[in-house]
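What you see is the complex with one protein chain gone and the rest in place.
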Amino acid sequence: MRVALFVTCLNDTMFPDTGRATVSLLERLGVTVDFPVGQTCCGQMHINSGYRREATTMMRGFLGAFAGYDAIVAPSSSCVGTVRHQFPKLADEAGDPGLTRDVEEVSPRIYDLSEFLVDRLGVEDVGAYFPHTVTYHSTCHSRRGIMLGDRPYRLLRAVRGLTLIDLPNSEECCGFGGTFSVKNPDVSVAMGSDKVRHVRETGAEVLVAADRSCLMHLGGLVSRSRGGVKTMHLAEVLAQTEESGHGHRRAS
Amino acid sequence: MSAKADILSRIRAARPDVTFDSPSDAYAIPRDYLRSPSVPEGIVDLFCERVADYKARVERVPAAGVPAAIAAALTTLGAQRVGVADGLPEEWRAALVASGVDVVTEHPGAALDIDALQALDAVVTGSAVAIAETGTIVLDGGATSGRRALTLVPDTHLCIVSVDDIVDGVPAALARLSPTRPLTWISGPSATSDIELQRVEGVHGPRTLHVLVVDPSGD
Partner (left out) sequence: MSRAFIGMPAFPAGAKEALGNPQLRSNLHHATTTIRDKRARVIAELPEWEDLRLSGAAIKDDVGRHLDRYLEQFEAEFTAAGGHVHWARDADEANRIVVDLVRATGETEVVKVKSMVTVECALNEALAEAGITALETDLAELIVQLADDLPSHILVPAIHLSRGEIREIFLANMSGVRDDLTDDPADLAGSARAYLRKRFMSAKVGISGANFMIADTGTLVVLESEGNGRMCLTLPETLISVVGIEKMLPTWSDLEVFMQLLPRSSTAERMNPYTTMWTGAHAGDGPKNVHVVLLDNGRTRALADPVGRQALRCIRCSACLNVCPVYERVGGKAYGSVYPGPIGAILNPLLHSVDNGPVEKSLPFASTLCGRCFEVCPVRIDIPDVLIHLRGRVVEETHHGLPGAEELGMRAAGLVLAKPGLLGAAQRAMGVASRLLSHRSTIGALPIPGWGANWSGARDIPVPPRQSFRRWWRRSHRSELPIPPSAQPQTRSETP
């Protein structure tokens, strides 16, 4: 099985540790991961802002970079949602049958990390060790977009030493919403503050999610107030072992 | 162009994709909701339960007990002047008269005027159909239901429902009702939740709804 990593433009640029953790985790589980260097972005931000032509160009780039792989793994449920649900629409609008064919070929092969682990590799216990209290934010894309269901919870519960605390009101949006966070900052911050309040209510040391985008928004609010809660992507938690501590060494 | 012609042509222009007249298989409307009745056995019990949920008073009476039940209810409610639908069975109307209330029958073609309606303390009617699942009574403006204003203006409505007219759910009710008649669906007394979402019973319609569920076979 040829597996490619779609690290996503956000992780590539702002949160490389999420990408490194994903690689380290998959390699530990015996998966050889390629990183097609032709990749850039799935176009989600442009689609959600209405710049569909630019997004279509990015989509073509994505399809070219990832052609021929059996599986594409992405540590971002929102990007997976874009590839699955928005790519077919963009291709339809472009009226290019070749493009539609490429989308039909590639889109079904993308997986969110937790989907790949649970559904393709069939594992819930990834051999991780993380002795901390954790609460999990089920992002709207993971919950209602690609419907990850309880996969992330099962993965987290199998982590040795980890105490998972339920987040109250978990079904409510955190208020990030992509460009909503800057086009409607007042409402975005009001929603985020409510979410942070619930996070603090759990007393957890770490807030985990399947999307670094929501974590950036919530983490930014936490940091601006009294701090005290660390944000980590699910991949980063699952990559932790007794030996790893911080930083991610490649499994040799 | 007339407004009608304009609107119709805009509609057609909006749908260049529609080239067929009647629904094709591709667009057949699924009706899977009809597959299984969601209402268990005992629709009469269910109806009574659901009506009571709306804070209406419900009593089950055998056919023979109806006149006494009507009289007793009206006494409890302190109703002295009572309007009656023309189609109410004669024996019930006679029993009412005998009990001492002023009975005002609204005959077809001789509608009570608004002052006469306002002077009524209560109104007694039958009904056309009742729905168990939702606790709904449907009046159809006919002889047993009475004219719509008759059941609207007085503050108390005593409504008689025959168990033979109780159906399980909304689809069955619609099948029995005639759309050429003026229909009033009643599910409890009037209510509003407009003030801080607190439900307040009794705004404009009859504030008291009293339902007699009658088994014509007498049991």
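Observations on the model:
Letters A and B mark the chains in the order given here, with residues in each chain numbered from 1 onward.
Following the convention adopted for this analysis, a residue touches a chain if its C-beta (ideal position, glycine included) is under 8 Å from a C-beta of that chain, and two chains touch if they have at least 3 such contacts.
Only a predicted model underlies this, so the values are computations on that prediction, with no experimental measurement involved.
Of A:Val7, A:Leu117 or A:Val159, it is A:Val7 that touches the chain left out of the display. Only one of A:Arg52, A:Arg84, A:Arg120 or A:His198 touches the absent chain when the whole complex is considered: A:Arg52.
Touching the missing chain, out of A:Pro16, A:Gly161, A:Gly203 or A:Gly228, is residue A:Pro16. Considering the full assembly, B:Asp6 is the residue among B:Asp6, B:Asp45, B:Glu91 or B:Asp164 that touches the omitted chain. Those residues of subunit B that touch the chain absent from the view are 2-4, 6-8, 10-15, 17-18, 21, 23, 27, 29-33, 35-36, 38, 50, 53-54, 108-109, 111, 114, 118, 131, 133-136, 141, 147-149, 152-153, 169-171, 174-175, 179-198, 200, 202-206. By the touch rule set out above, subunit A reaches the unshown chain at residues 2, 7, 9, 11-17, 19-20, 23, 34-41, 43, 45-52, 54-55, 57-58, 61, 65, 67-69, 86, 140, 143-145, 171-173, 175-192, 216-217, 219-221, 223-224, 250.
Here, only the chains that are shown with their structure count from here on.
One finds 55 Å separating the Cα centroids of subunit A and subunit B.
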